[in-house]
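In this view, the complex is presented without one of its protein chains, the others remaining in place.
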Amino acid sequence: MTDSWRQPRRLLLLALGALTVFFLMAPTLVVVPMSITASNALTFPPEGFSIRWYEKMLTDPQWSNGFVHSAQVASLTAVLATVLGTLAALGTVRGRFPGKSAVNALVLSPLIVPVIIIAIGMFSLFVRYKITGSILGLVLAHTALAVPFVVINVATSLRTIDRNLELAAMNLGADPLRTFRRVTLPLILPGVLAGGLFAFITSWDEVVVSIFLTSARFRTLPVEMWEQVRQVVDPTVAAVATTLLAVTTSLLLLVLVVRRQAPAR
Amino acid sequence: MTRGSGRRLRGGGPIVDRWALLAIPLIAFLVAFFLVPLIVVSLRSVADFPKPTDDVFANYGRFFDSAANLRVLANTFWVAALSTVVCLTLGYPYAYLMNIVRPRVAGLLLIAVLLPFWSSLLVRTYAWQVILRDTGIINTFLLDWGLITEPIPLIRTTLGVMLGMSQVLLPFMVLPIYAVMRRIDPEYTKAAANLGAPPFAAFRRVFLPLSLPGVLAGSLLVFVLALGFYITPALLGSPKDTMISQFIANAVQQRLDWGIGSTMAVILMGLTLVVLFVASRFIRLRDVFGSLEES
Partner (left out) sequence: MSGRSRPWGAVPDRPALALRNLSKRFGDVPAVDGVDLEVRQGEFITLLGPSGSGKTTTLRMIAGFTLQSGGTIEIDGVDMGHVPPYRRDVGMVFQNYALFPHMTAAENIAFPLQMRRVGRPEIRRRVADALALVKLEGLGERYPRQLSGGQQQRIAFARAVVFNPRLLLMDEPLGALDKKLREALQLEVMHISRQLGATVVYVTHDQDEALVMSDRIAIFSKGRIEQLGTGEDLYDRPASLFVADFIGESNILRGRFEPAGDGGWLVRGPWRWQVGAAAAARASLGGGAAAALVVRPERLRIVGADDTGAGPAVVVNAVEATVRDVLYLGSMRKFELVLPDGTAAVVRQQRGGGAHERRPGDQVRLTWAVDDGVLVADPHG
């Protein structure tokens, strides 16, 4: 296709692409220089250099608690979502049962249903069982939101495995459980890990549902940020934003590394 | 794959009912913690009333009676449609570019799309705040260079909301379109050229129609997601730009009016389902999600 192109058209496309990349990535990076400004306000270009906003983030109990809570919730969510999601992926890809498309729709629906509806619904239900403002409530909620990503990743991994490998293992004497342990599981492990990381990221960055399910005592970092962002113009928020971004980006790069480890067929 | 004791399905072959059981924990979990909340919301829309009344649909009546509510609903649709158009305008060429460059470069372009996809929505919207504020980057830049004398209102405008939403939604447009484009056999355009079609005609008559399923899938995804946006219009929009999610949050949190809040939630849910249903006449919904898998 490239041979039939004339230069101007292609250059235009490239320019537009570059512009789009800039549009996609640059605005977000603004928070980074903001977080190291020496002044009290969010002026640009940032005046001076100071890391006191990071210090404030780590020392101010409001922020540091939020950090800890976020980490706790995200880790537990990652574990729970990975377990439930991996099992479900195995069940839907390998299992045969009627109504599979309905189950698939159910599993993916947290991605499509507007999150505010999920938020007030869960709030309504969790209030009754008094699990708002607790780790349990948040983990349950975040897991429901994160699990579609796990299922998608593991299911894709499963589908790309050559079925003959499992047949070969059985032919060579491995019963279904040993086949799964020795052949299937190692081959889907990158998918499982990637799914787990995506689940962590989803929980780590989750705002809307968390707004409803947190309380003054138990807040996650994004909720803390949300409260601040609408009122105070404090560069600490920029430091928090940068931290959130840094964690997410490193985890994403980790996913890319994990994916690359997937053994060839 | 083993000779299980399950019932034999038609079509023969060993049945593996055992595998199916593995899906049960998640199904139970989602029913309990996802479906039930949605049901609770629906029920509250016909059970929670500020004043006792016999009319089950009193809340719905209240909603549709208010012009302000209808304006918000209309604005939600409008903003969603606008976002879809903007994302399509930027997203299609981007996907096309990804399709024609070397695999290495395409990979980089893909990462450029995926990184923001996974970054926190709040962080990104906050960043736009910083950029678009009256004392933000753009205005500071323009003022310092003497191009303007007063800050241009960029935040608390529809433009601001559009910028914020488009940036977030763009990956959802690019990925499905790219997924479809990848599958288009390059031989088709070559054949068109061989048959005498100049490049643009080959594109318009051959490539574009073949990429249409991706366009529809991406547009559907963006539109449906845009309907439910909350954070971005709340931070970047003016009261005029309010979207229905904000109304819902406001009703529940500020006014504690669960009746109207859940009613609006049901209406939003209903609209989403209607859009999905109408779209399913034209495209296979499976393809929409398939493209997400491919990322």
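For clarity, chains are labelled A and B in written order, and residue numbers in each chain start from 1.
We adopt the following convention: contacts are C-beta pairs under 8 Å (C-beta built on N, C-alpha and C of every residue); 3 or more make two chains touch, one makes a residue touch a chain.
Since the structure is predicted, the reported quantities are computational estimates derived from the model, not experimental observations.
The residue touching the chain not shown here, chosen from A:A102, A:L167 or A:L256, is A:L167. The chain omitted from view is touched by exactly one of A:V183, A:A199, A:L213 or A:V237, namely A:V183. In the full complex, subunit A makes contact with the omitted chain through residues 162, 164-165, 167-175, 178-179, 182-183, 186-187, 263-265.
The rule is simple: only the chains that are shown with their structure count from here on.
The touching residues of subunit A, counted against subunit B in their complex, run 1-2, 4-6, 9-10, 13-14, 16-17, 20-21, 23-25, 27-31, 34, 41-44, 84-85, 87-88, 90-92, 94-97, 103, 106-125, 140-141, 143-144, 147, 151-152, 155-156, 166-167, 170, 175-176, 198, 201, 204-205, 207-208, 211-212, 222, 225-226, 229-230, 237-238, 241, 244-245, 248-249, 252, 256. Across the interface of their complex, subunit A is touched by residues 1-2, 9, 15-27, 29-31, 33-38, 40-41, 44, 90, 93-94, 96-97, 100, 109, 111-116, 118-124, 126-131, 133, 135-137, 140-141, 167, 170-171, 186, 189-190, 193, 199, 202, 224-225, 227-228, 230-231, 234-235, 245, 248-249, 252-253, 258, 261-262, 265, 268-269, 272, 276, 289, 292-294 of subunit B.
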